[in-house]
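Apart from one protein chain that is not included, each protein chain of the complex appears where it belongs.
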Amino acid sequence: MDHRHDDRRGLTLAIHPTAIVGPKARIASDAQIGAFSIIHDNVEIGENVIVGTHCELGIPTPLGDGRPLVISADSLIRSHSVFYESSHFGKGLKTGHRVTVREMTVAGDGFQIGSLGDIQGHCSIGQHVRFQSSVFVAQRTKIGSFVWVFPNVVFTNDPRPPSNTTQGANIEDFAVISTNSTILPGVTIGQGSLVGAGSVVAKDLGKQRICFGNPARDRGDVSQITLKDGSNRSAYPWRRHFVRGYPEEIVQEWNRLFETNPEG
Amino acid sequence: MDHRHDDRRGLTLAIHPTAIVGPKARIASDAQIGAFSIIHDNVEIGENVIVGTHCELGIPTPLGDGRPLVISADSLIRSHSVFYESSHFGKGLKTGHRVTVREMTVAGDGFQIGSLGDIQGHCSIGQHVRFQSSVFVAQRTKIGSFVWVFPNVVFTNDPRPPSNTTQGANIEDFAVISTNSTILPGVTIGQGSLVGAGSVVAKDLGKQRICFGNPARDRGDVSQITLKDGSNRSAYPWRRHFVRGYPEEIVQEWNRLFETNPEG
Partner (left out) sequence: MDHRHDDRRGLTLAIHPTAIVGPKARIASDAQIGAFSIIHDNVEIGENVIVGTHCELGIPTPLGDGRPLVISADSLIRSHSVFYESSHFGKGLKTGHRVTVREMTVAGDGFQIGSLGDIQGHCSIGQHVRFQSSVFVAQRTKIGSFVWVFPNVVFTNDPRPPSNTTQGANIEDFAVISTNSTILPGVTIGQGSLVGAGSVVAKDLGKQRICFGNPARDRGDVSQITLKDGSNRSAYPWRRHFVRGYPEEIVQEWNRLFETNPEG
């Protein structure tokens, strides 16, 4: 890796002079790379991407498949974050500070990872998933679209630690995993379901259910939970009342579906 | 931001030559700024402050109110920490490594934040509060004075995640929140009360009480808990026997109050 790739910097003043960019990295001309950050060779960075300070992107690893780390357009990677090669993110990735993402992670558009998130790689994440801070994702975890994960949640994968068996959790679309919960290996959380704070979830949870406790138990239909805004409306499915930050076309589709199926 | 502000460095050798300091940052002449750290323009750093290596202080954000990040005298910010603009800390702030503090955080004197602490901003923290490692503070949390918070505690704020309602927790003076506990949105922990390790606290707790469990239940008066030093004395109020590191005038006031009211 060259210390500095002067030709490129001549064209793109937005690469800080202290940043270290590999000569083979493909970086859109309007990308911004912060001070003391390092971009390795096997990296593609799209248009309108901002990389904060003290980051390291595209760390080589024999555990990858040779493909580059792809950071698509309109992404923001905050300071002190670390990404390995051979992972792919859709448009509009947003991270907090100090995120770690290992190789062979595939995520759709609009993925948000809060500060200190730790994704162990070899996992798939759908569209517009939002993690708050300090979420840990073991290998082979499968997360659907529009999932929410709150601080300190852990997705595990070894049912008999330590063993040679790996069973990732499976989180279906629109599910919500609240703070400090642990999802045990191989557990499925059904579409639109809610795991309450501090839960230890050892059994599969169906669709549109709520569970909580240690061990977590199914406590009924999630639609029985009402909003705390004085409206007495059901709080779930959450996409009926919470649409902040989602693309307009997605919100319109959600609204169309609710008109067709008011229960849905 | 200038790469280096040579005039200032000429006067204060304690700014490391690799540090990057904005030309408008106001930094006391005896402050020390570590290698590879970045100080943005909208920052005020008081006398006898040490900033470790690889930090970034005063990150601009439209979510602030335009006011600077203020780090008052006698503070120590350890390496890899990140602070946004528009937050204010009293004298003697001490942080561990890799602390993140977002905008609109206001804290009194003597605040200690352990490594990996993550303060989401828009919150208030009283005098001489002490966090151990990996404490997460959601927006709108209100923490009184002389509060203790142990590792991995999470203060949440969304009662129906995700929703548009934000209800910060309210932690009163002298309260102690033990390791790995979750404080649910809008919950008040009363003055001098103790939340046991691993609790999930969904209900308000009165003054001088102890709760623990998932869900946490009120288990009685905290003064029934005795010290483990062989003395058989009550362990709470803790300020009767634990005064390490607090200013002398505060300890004297605590002692005066106990003479007036031996129960208090």
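By letter and in written order, the chains are A and B; residue numbering begins at 1 in each of them.
As a working rule, a contact is a pair of C-beta atoms (placed from the backbone, for glycine too) under 8 Å apart; a residue touches a chain by one contact, two chains touch by 3 or more.
Since the model is a prediction, treat every value here as computed from it, not as a measurement.
> Just name the one of B:L76, B:V106 or B:L227 that touches the chain not displayed here.
Reading the full complex, the residue touching the unseen chain is B:L227.
> Based on the whole complex, identify which of A:S29, A:N164 or A:N232 touches the chain you can't see.
For the chain that is not drawn, the touching residue is A:N164.
> Touch as defined at the start, partner being the missing chain; which of B:Q127, B:S178 or B:Q208 qualifies?
B:S178
> Since one chain has been left out of the picture, which residues of chain A touch it in the full complex?
Considering the whole complex, chain A reaches the absent chain at 3, 18, 20, 36, 38, 54, 56, 59, 80, 82, 98, 100, 116, 118, 120, 134, 136, 152, 154, 156, 159-165, 167, 180, 182, 184, 200, 214-215.
> If you put the missing chain back, which residues of chain B would it touch?
17-18, 35-36, 52-54, 79-80, 96-98, 115-116, 130, 133-134, 148, 150-152, 176, 178-180, 194, 197-198, 213-214, 225, 227-229, 235-236, 238, 241-242, 244
Convention: only the chains that are shown with their structure count from here on.
> Can you work out the whole-Å distance between the CA centroids of chain A and chain B?
Centre-to-centre distance between chain A and chain B: 28 Å.
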